[in-house]
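My questions all concern the structure below.
Let's look at subunit A:
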Amino acid sequence: MSPAWAIAVPLVGAALIAATGARPNLRETVTLSTAVLLLGVVSSLVPDVMAGALPSAVLAEILPGIALRLEVEPLGMLFALIASGLWIVNSIYSIGYMRGNAEQNQTRFYVCFALALAATMGVAFAGNLLTLFVFYELLTLSTYPLVTHSGKPEAIAGGRTYLGILIGTSIGFLLLGMVWTWQMTGTLEFAPGGILEGKASNAMTGLLLALYMFGIGKAALMPFHRWLPAAMVAPTPVSALLHAVAVVKAGVFSVVKVIVYVFGVDNLARMHSADWLPFAAGFTIVMASLVALRSDNLKRRLAYSTVSQLSYVVLAAALLTPISIVGAALHISAHALGKITLFFAAGAIYTAAHKTEVSQLAGIGRRMPWTMGAFAIGALSMIGLPPFAGFLSKWYILQAAMGTGQTVAVAVIVLSTLLNAGYFLPIVYSAFFKAPAADVHGHGHGEAPLPILIAQTATAAGTVALFFFPGLFLGLAERLAGG
Partner candidate 1 sequence: MLLVLLLASALAIVRARNLFAVVVLSGIYSFIMATQLTVLDAVDVAMTEASVGAGISTVLLLGTLYLTGSEEAAPGHRPVLPLLVAIATAGMLIYGTLGIPVFGDPSGPIHQHVAPRYLQEAVEATGIPNVVTAVLASYRGYDTLGETTVIFTAGIGVILLLGMGRRARYGAQGQGGGMQEYLVLRVIAKLLIPFALLFALYVQFHGDFGPGGGFQAGVILAAGVIFYTIIFGLANAQRLVPPRLVEILVALGVAIYALVGDIGLLLGGNYLDYFVLDRDPVHGQHRGVFWVEAGVCITVAGVMLAIFFAFAGRRRRPDAKS
Partner candidate 2 sequence: MTFIAQFNYWVAMALLAIGLYIVIARGNLVKKLVGLAIFQTSVYLLYISAGKIIGGTAPIIAQGLAVYSNPLPHVLILTAIVVGVATLALGLALVVRIKEAYGTIEEDDIHSQDEER
Partner candidate 3 sequence: MIAQHFPALQVVVPLMAAPLCVLLRNARLAWAMALAVSWAMVFVAGSLLARVLQEGVISYALGSWEPPWGIEYRIDPLNAFVLVLVSLVGALVISYSRESVDHEVRREQHYLFYAAYLLCLAGLLGIAITGDAFNVFVFLEISSLSTYVLIALGRDRRALTASYQYLIMGTIGATFIVIGVGLLYLMTGTLNMHDLSQRLPAVEHTRPVLAALAFLTVGISLKLALFPLHLWLPNAYAFAPSMVTAFLAATATKVAVYLLLRFFFTVFGAPLVLGEMPLPEILLALSLAAMFAMSIVATFQDDVKRMLAYSSVAQIGYITLGVSTGTAAGLTGTVVHLFNHGITKGALFLLLGCMAMGMKRVTLQHMRGIGRIMPVTTFGVVIGGLGLIGVPLTAGFVSKWYLVLGALERGWWWVAVLILASSLLAVVYVWRIVEAAYFKPPGEQVARLREAPLSMLVPAWAMIAATVYFGVDTRFTAGVAARVAELLLGGFR
């Protein structure tokens, strides 16, 4: 089946959602069925890819010699699977959340959501840099209305930062890098082993790499990370799927893709022009963790945790060894599952108890055992303990770091693990073992609405499952590393 369907399905879905906006039940049925259908389409591509084929489709020729072209390769496959799979769960969750909080403009919400997914699929299956760029920008634009959903002043301000940084970096750096690449090589196609081999001098490559790494603002490499915390003004489902999975992963995904298919791992390794990257990533990991440690607002803490976790992927990719690439790919999926669980939990707490600050969560575990249970699982996976997915990816990355003798990287990973523990465990602890502070309005709230529970339990289970049965994802990741 043509990968173009993966984009067409959510687009059509969006149209239908808009059409059925008047009747919520029907509308949400459409959303769900679209999500399921999409997963169907995506997974139907898996066999071919596992068999080593690269299903592709040309949509249009934007510029002479540069087509809008889709091509499914292992990493994209993996990314698409996660995104589309989690969309189903997230849709269930959204229904509970949006209704539970009686949000405004729900139709616009679901429409933009579908559009965002279409863009995500485009990013995942992009066959060349231009296509990647196009959908990358569309993703930014389609998620903007979701960030500013509430229309409150802080939402608008958040939206500005979001748009400002993402558009700014992408047009200012990424586009420039792209045109430059085109001017040097005459192609923008993703090719195993890269396209810059022997085309660009050492210094040029270094500069170009910087343009790409910082140009892909969605990877939230410091100092261009502020958009992510800013985006937390959005309703939780948005933060959960888009700003823990789709958008941010689109960022790191692009990073890995550029390093593997544009620069070429060996090429970079030979040139030593990428040596600065681990430090940049490491710095981001540590700094973000420290900020997370000090922030009391739960979603903000999660956001900074995401920032640091994203740089794990960058770091892994920057190590430039096959095994580290595998680690990077795995971490994309592992972190996705873990972090979405955490956000689900945060949203559940907000819906049920209207609490947003970490300091308010004392003893809440007794009232909301399921939620906090899921939260705990997510947290442990973040820290990287077995038997959770996070352990797996971290293990690969650590191995790679050891193997390449990058002591800095090793140190960073160890340190950040401690920090993760530092900012997650206290929440879990106080939630279960502290006596609830006598608060006025919290009385009588129980668990969150059922859809929410289902969703978060599912993802929590997923984190465990991925640890025990990583087969598919591992397979894809190894294909990628194999080139």
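Candidate entries met the following condition: all candidates are chains of the complex that A comes from, given by their letters.
Here are some notes:
Operating definition for what follows: contacts are C-beta pairs under 8 Å (C-beta built on N, C-alpha and C of every residue); 3 or more make two chains touch, one makes a residue touch a chain; residues count from 1.
Keep in mind it's a predicted model, so treat the numbers as computed, not measured.
Of the numbered chains 1, 2 or 3, all belong to the complex, but just one touches subunit A: 3. Of all residues in subunit A, those touching candidate 3 in their complex are 60-64, 68, 130, 133-134, 137-138, 141, 148, 151, 156, 160, 163-164, 167-168, 171-172, 175-176, 179-180, 182-183.
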